[in-house]
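A single protein chain has been omitted from the complex, and every remaining protein chain is retained in its original position.
On to chain A.
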Amino acid sequence: MDDEATWLMIRGMHTLIRDRDISKHDFVFYSDRLIRLVVEHGLGHLPFTEKQVVTPTGSVYTGVDFCKKLCGVSIVRSGESMENALRACCKGIKIGKILIHRDGDNGKQLIYEKLPKDISERHVLLLDPVLATGNSANQAIDLLIQKGVPESHIIFLNLISAPEGIHCVSKRFPSLKIVTSEIDVALNEEFRVIPGMGEFGDRYFGTDD
């Protein structure tokens, strides 16, 4: 997101949601606003075709018709916070789910997925607000590709990305697109994003105390 005013606006909202002293209400409010911008921006990466329409003044306007074959896929639980914004922009959009469950320290295990049947014909907006190591993102993307979704049809939306996660995902899937609102400094030794914003799901769904 590259113009200065939008960048500042985004920075202002990050300043609020990253603050550990913000109330849950404000956290949700400003996260939602940011997510909405990320979703709008992500939709801008869908393919389009030229379309001409006649305006009420009788003149021709040359515009575009955007791709309607799309769906969302949220990574349970944090990704579900992004569904409302997606629905607000795309009425009646189909949304699939993927749950990746950590099974102790011996790697992660996928335990649940429910995706639209015709997902291989759709462009997929993959939703997860924080891209940390990229391990669960890669698992989710693997699953989508295994269902027949072309790599270049996946747009991965997040609010905060760690450089490690971007390397991990983009190296493995070079034709997938990542749309994010800020890139953070690094991961710490516990694989948490620094400066980050803590456990997004807990803060958004209010399960942190």
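Before moving on, here are some points about what is shown:
Note that in this section a residue touches a chain if its C-beta (ideal position, glycine included) is under 8 Å from a C-beta of that chain, and two chains touch if they have at least 3 such contacts; residues count from 1.
Simple rule for what comes next: contacts and distances are computed from a predicted model.
Not shown: a single chain whose UniProt protein name, out of "GATOR complex protein WDR59", "Uridine kinase", "Queuine tRNA-ribosyltransferase accessory subunit 2" or "Rab GDP dissociation inhibitor", is "Uridine kinase". Of A:E83, A:E151 or A:E199, it is A:E199 that touches the chain left out of the display.
Residue-level contact of chain A with the missing chain is found at 1-9, 11-12, 14-15, 18-21, 29, 33, 36-37, 40-41, 43-48, 50-57, 59-66, 88-89, 91, 188, 192-199, 203.
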